[in-house]
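Complex shown without one protein chain; remaining protein chains in place.
Right, chain A next:
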Amino acid sequence: MLVELAAEYNILRIDWVKFTFGAIALAVIYFFVVRKAVPRVMKVLDERHDAIEGGIERAKRAEAEAEEIRQQYREKLEESHREYAQELEKAKEQRAVIIAEAREEAQTEANRIIEAAKAQIEADRQQAVVQLRGEIGALSTELASRIVGETLSDGAAQNRVVDRFLEELEQDESAKQAEVR
């Protein structure tokens, strides 16, 4: 039965009319789909791809710009830090200078005061010496009168009196000097 059918219906026979119509169909599809519709879709795909790529490009550029600005800002910040440190250093130096100057001035002033005090002391001493001389004179006069008042018989006693007087005088003198000092 199959053999009969195969003889009747040859499935491997290529019908030229079908072949031709198939070719026409393909040609139609070629002109309307392959040449027109699909390229249009692809064009939009490419455009979108470009748009997205462009967007990425723009974003990258903006990012680079921001990075640059940040870098500048950072540099400025560092610079100001540096300047601040310099100022601080300078101020420290100035402070040291001022302190040194003040110290020197104070020292000078102190010296001056000391000198003045010394002079004052010298003057006082001189005055004391002068006064003392005066007093010694008076005392000497008194001693002399005392000696004269005593009997001149006892020469030894006279000597002792003189010695004692002188001794007292010396002691007085040194005590006074110590006091002045």
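Before moving on, here are some points about what is shown:
Keep this in mind: contacts are C-beta pairs under 8 Å (C-beta built on N, C-alpha and C of every residue); 3 or more make two chains touch, one makes a residue touch a chain; residues count from 1.
One rule holds in what follows: contacts and distances are computed from a predicted model.
Not shown: a single chain whose UniProt protein name, out of "ATP synthase subunit a", "ABC transporter permease", "3-isopropylmalate dehydratase large subunit" or "Cytochrome C554", is "ATP synthase subunit a". The missing chain, though absent from the display, is touched by one residue of A:I11, A:A156 or A:A178; that residue is A:I11. Contact with the chain that does not appear here is found for just one residue of A:V34, A:A91, A:I147 or A:A175, A:V34.
Residues 5-6, 8-9, 11-19, 21-23, 25-26, 28-30, 32-45, 47-48, 51 are the ones on chain A that touch the missing chain.
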